[in-house]
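Note that one protein chain is taken out, while the other chains of the complex remain in position.
Right after this comes chain A.
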Amino acid sequence: MEQQLDGQKPVQKASPEMIHSLFLINHSGDIFLEKHWKSVISRSVCDYFFEAKEKAEDPENVPPVLQTPHHYLISIYRGKLFFLSVVQTEVPPLFVIEFLHRVADTFQEYFGECSESVIKDNVVIVYELLEEMLDNGFPLATESNVLKEMIRPPTILRSVVNTLTGGSNVGDTLPTGQLSIIPWRRAGVKYTNNEAYFDVIEEIDAIVDKSGTTVFAEIQGVIEACVRLSGMPDLTLSFMNPRLLDDMSFHPCVRFKRWEAERVLSFIPPDGNFRLMSYHVSSQNLVAIPVYVKQNISFLETGSCGRLEITIGPKQTMGKMVEALMATIHMPKSVLSVSLTASQGSYTYDITTKILIWDIGRLNPQKLPNLRGSLSMQTGVPKPEENPSINIDLKIQQLAISGLKVSRLDMYGEKYKPFKGVKYLTKAGKFQVRT
């Protein structure tokens, strides 16, 4: 620990709290909400941010951390909105970033989406939430279960009733206890139908090169849970083959010791939807790539046009149907328009963003989907050096591509018999084919 001398402290005393203020800024750069946890910081501080935003062109490229003469600006970009927080002193940047995402998650959960209009419509709830989530710049209650107990989420019915009667969003009764014991679960949960659903969702991240060789592939999975069980159920979820899991992170409810010792997930679940764990499947296991892509995109040296032909076929699908197949291509700037024919599905080309989307749907192994045609290029511009890469989206129902299987779910602590369900889904994650 540093022997900090009093004399060393700057004369102009920086406020100690971690997060001082929050500004919500929309896509076009309007500040539509501000919240200060302490003294007010003028909006003009955002000018530095706007400057950086201008420079970055793409909102994704705005540096998350900016330094201004008196403050630091830490921002995230979610749902076309910037959440910009102002801090004055040293703070782990990830701490703030993670918190801002948690705020966005909470909005998402409360209002179903996290957009400007919805936040504006619910500004009072938003304010109440922000007040609860941060005390003196330090996170206070960030678990949605706890928040929901204190501030009720709006429902359509309730908001109608509220406007008529002037009723309230705040819970009529304040929570009475429990908080300290299981911070993520609200007390006194009651359901007539007790059910627990688990979705094992795996995403294949892959980079496939021109020749079809897999440069890099791995499987990332999550288990999303939807648990509606009365009382204080204690659940144990075990896998047939837990050894597959290489690296994982857990919701705080999971007893880590138990996992370490027995490779079972033992937890008292939060009420409602939550992400139980996310995992990474060890890359030693060869990753099955469900589809192959044959492509030929070429730009002709003369005549300002190009050709495109893409065929997608099944590779390792484990005998399951590949659905919701979609290919997205970011075209070079000089591609003005496309004229293509798709043997299956439909395509769109956005002229401003230069994005070609081919929505294929279900993959028919007998008749492989094919997209071909010509691209018309801007004249007088040299042919693009680069070839665009193809991003693939797909879904395979009832399959976890890694082979992970849930073996059983047991419940202790409550007497009723819950309805249990496990669903598997494989998706393409960041699945990119280079051309």
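Quick notes
Keep this in mind: contacts are C-beta pairs under 8 Å (C-beta built on N, C-alpha and C of every residue); 3 or more make two chains touch, one makes a residue touch a chain; residues count from 1.
Throughout what follows, contacts and distances are computed from a predicted model.
The UniProt record for the undisplayed chain lists the protein name "AP-3 complex subunit beta", from the options "Very-long-chain enoyl-CoA reductase", "Phospholipid-transporting ATPase", "AP-3 complex subunit beta" or "BRISC and BRCA1-A complex member 1". Touching the missing chain, out of A:His27, A:Arg43 or A:Lys294, is residue A:Arg43.
When you scan A:Ile182, A:Ile201 or A:Leu375 for touch with the missing chain, the hit is A:Ile182.
From the options A:Pro270, A:Gly306, A:Pro369 or A:Pro388, the residue with contact to the chain not on display is A:Pro388.
Residue positions on chain A in contact with the hidden chain: 1-4, 10, 13-17, 30-36, 38-40, 42-44, 46-47, 50, 58, 60-61, 63-65, 67, 72, 75-78, 87-95, 97-99, 101, 120, 123-124, 126-128, 131, 135-136, 138-140, 142, 150, 163, 165-166, 168-172, 174-177, 179-183, 205, 207, 209, 215-216, 218, 220, 232, 234, 236, 246-252, 255-258, 260-263, 266, 268, 275, 278, 280, 330, 332-333, 382, 384-389, 391, 410, 412-413, 430, 432, 434, in rising order.
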